[in-house]
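Right, I'll just put the structure down here and ask away after.
All protein chains of the complex are present and in place, except for one that has been dropped.
Chain IDs A and B follow the sequence of writing; residue 1 opens each chain.
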Amino acid sequence: MNRTITKELLSAALMLGLGIAGLIHIQYGAWRPAPLVPSYIMPQTAYHFLIGGGLWVLTTLGLFTLRQRVSALERPGAKDQDLVAIGLSSALMLGGAVVYFLLVLNVGLVVSTVAFNAVLIAVLAPNVSFKGLLIVPPLVGLAVWLLFVQMISVTLPPALLF
Amino acid sequence: MIFKLSKTAVAVTAAALTFTAGASVAAADSLGSDPIRIVMPYGAGGSTDITARIIAANAAEHCGTRIDVVSMPGAGGMEGLQFVADATPNGHTVLMADYSATITQTLTEDTPWAVEDWVPIVHLTDWKPTVYVKADHDIQSIEDWVELAEAEPNSLVFGHADPLSLVHLPLVLLEQETGIQNVHLPTTGGGETRTMILGGHIDLGMTLPPSIVSNVNNGEVTAIGVFADERSDVLPDVPTFQEAGYDVSFEAPLLVYTFSSVPESIQQELSECIMTGLDTATAQRMSDQASAGLDNVQGMESAQAIYRDTTQRVKDVLEAINQD
Partner (left out) sequence: MLDLVIEASALAFHPYVLMYVFLGVLLGITLGAIPGLSGDMAIALLLPFVFFLEPAMAMGLLVGIYKGGLFGGSIAAISFGVPGTPGAAATSIDGYQAKLKGTPSKALHTALYSSVIGDTTSDLVLIFIAVPLAAVALTFGPIEFFALYAFSLILIAALSQGMVAKGVAVAAIGVLLAMIGRDPITGASRLTFGMPELSGGLSLIPVLIGIFAISEVVIQGAKLWRRKVDKLMDDVAEQASLLQGYDISKDRLTWAEFKSTLKATYIGAAVGTFIGALPGAGQSLAAFMSYGLAQRFSRRSEEFGKGSLEGIASAESGNSATAGSTFIPLFAFGIPGSATAALFGAAFILMGMTPGPSLLTDNTAIIYALFFTLIFANLVNLVLGKILLPYYSRIAMIQPGFMIPAVFILAIVGTYAANNSVVDVWVLLFAGALGVTLRLMGFPLAPLVLGFIIGPGAERALRQSMIMGGGDWTVLITSPIAIGFYVAAFALILLFTLALRAKQ
């Protein structure tokens, strides 16, 4: 089984799963009664479209597999992504962002920004020089301070540090 | 929010400006010199915003420090209330809102605070919910409306903003009082209601007077009744529902609150400096220009009395709705 098929199957599973879970929620969830049209009219329509889309993807996949033309499903020019790299950068950037923003709220905007920026550069940037690592984060910190604290005095809880 | 951004503008043409934010040097008092933040749980540009900015511009020198206006519409306004509730209780973070944020939402939603946790310190003005129709509509008075609605229940479409908002609850009260029935049509707010009225898509709508004054004066819409004890200053020809013989009045006070954890002496101080600031000629001129109605600002006692009254009234209406 190649990657295209896996990808298509996963997409179809996502669409069908979401659609069916949603319909079950509509059936058994607590929806406040609304006048004339039920409160779930739009979500319900959306779920139907999701299920329809999922079935459509499955049908196309089946037809193309039968005709041995799976490659036709690939989008031209689409490269396979490196899943390990994306997993890592998602974890680092998105997970790191959670920590970063908690630090912003509790420690201070500028300090956290400099630190998070340094971490990101250190982990992500290829061939980064030590000098770059020392200079760029304080610059970004300064830019953030100028823009958000000086120019638009962003509203943040009182910070521990700067 | 008075910003350094604007200070850049000031620097360029300082001569054009008569006032800079935070120009006054802080006098040493118990409030301290940190800026005061007025949080309003609505988007920028509405009538609350305008009023808050009038306070910021005029009360700063009397409160001894800069005043910033912060708009926090997130989570239906709940984030704004949360921010004020979580702030250090030193009186530097205050809330400005009508009752839908502090009373209705607190009673209908699962919130971490109770209605009593909000202590009103200034009573700025009362908004008077007003019912209006298109000028060429068959209904041109409260009597016409009730008559028509009694003859054919549920034939008239009534546009109001969000359900349970301050321009919806009075309608519910009136229907309880008179027994008439209308089709309730929620809209995104006063603007959409007015579009639908002007376009002839709906029959009646409810809004606050300043937003329809010009349409009324132009003869495009007719305001038929006001849910208040007295007529509105800006619409002096429009009768109240009480005058028409229906004992329904539901004014919406616009209040400034602190959270209950703020010491009483600071509450008192804030209340006084805001009131002094609004009592100046500049403040009154601004208020007139913007139809903000700040000509009868009341202090803590009046604010707390009207807050208790309103709470009771909202509770009654909500109970009645839940019984249906």
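By definition in this document, a residue touches a chain if its C-beta (ideal position, glycine included) is under 8 Å from a C-beta of that chain, and two chains touch if they have at least 3 such contacts.
Keep in mind it's a predicted model, so treat the numbers as computed, not measured.
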item	value
Selected residue (touches chain absent from view) among B:Asn215, B:Ser232 or B:Thr258	B:Asn215
Options B:Arg53, B:His92 or B:His123, residue touching the unrepresented chain	B:Arg53
Touch residues of subunit A, complete complex, unshown partner	7-8, 10-11, 14-15, 18, 22, 31-37, 39-43, 45-47, 49-50, 52-54, 56-57, 60, 75, 77-78, 81-83, 85-86, 88-90, 92-94, 97-98, 100-101, 104-105, 109, 113, 116-117, 120-121, 123-128, 132, 136, 140, 143-144, 147-148, 152, 154-155
For subunit B, residues in touch with the removed chain	1-3, 5-6, 9, 12-13, 16-19, 21, 43-46, 49-50, 53, 56-57, 69-79, 83, 108-111, 157, 162-164, 183-188, 191-192, 194-196, 198-199, 201-202, 211, 213-215, 217-218, 220, 286, 289-291
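Note that in this section only the chains that are shown with their structure count from here on.
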item	value
Inter-chain centre distance, subunit A versus subunit B - centres from mean C-alpha coordinates, in Å	39
Footprint of subunit B on subunit A - complex, ascending	35, 150-153, 155, 157-158
Subunit B to subunit A touching residues, read off their complex	1, 3-5, 8, 37, 68, 70, 72, 83, 86-88, 184
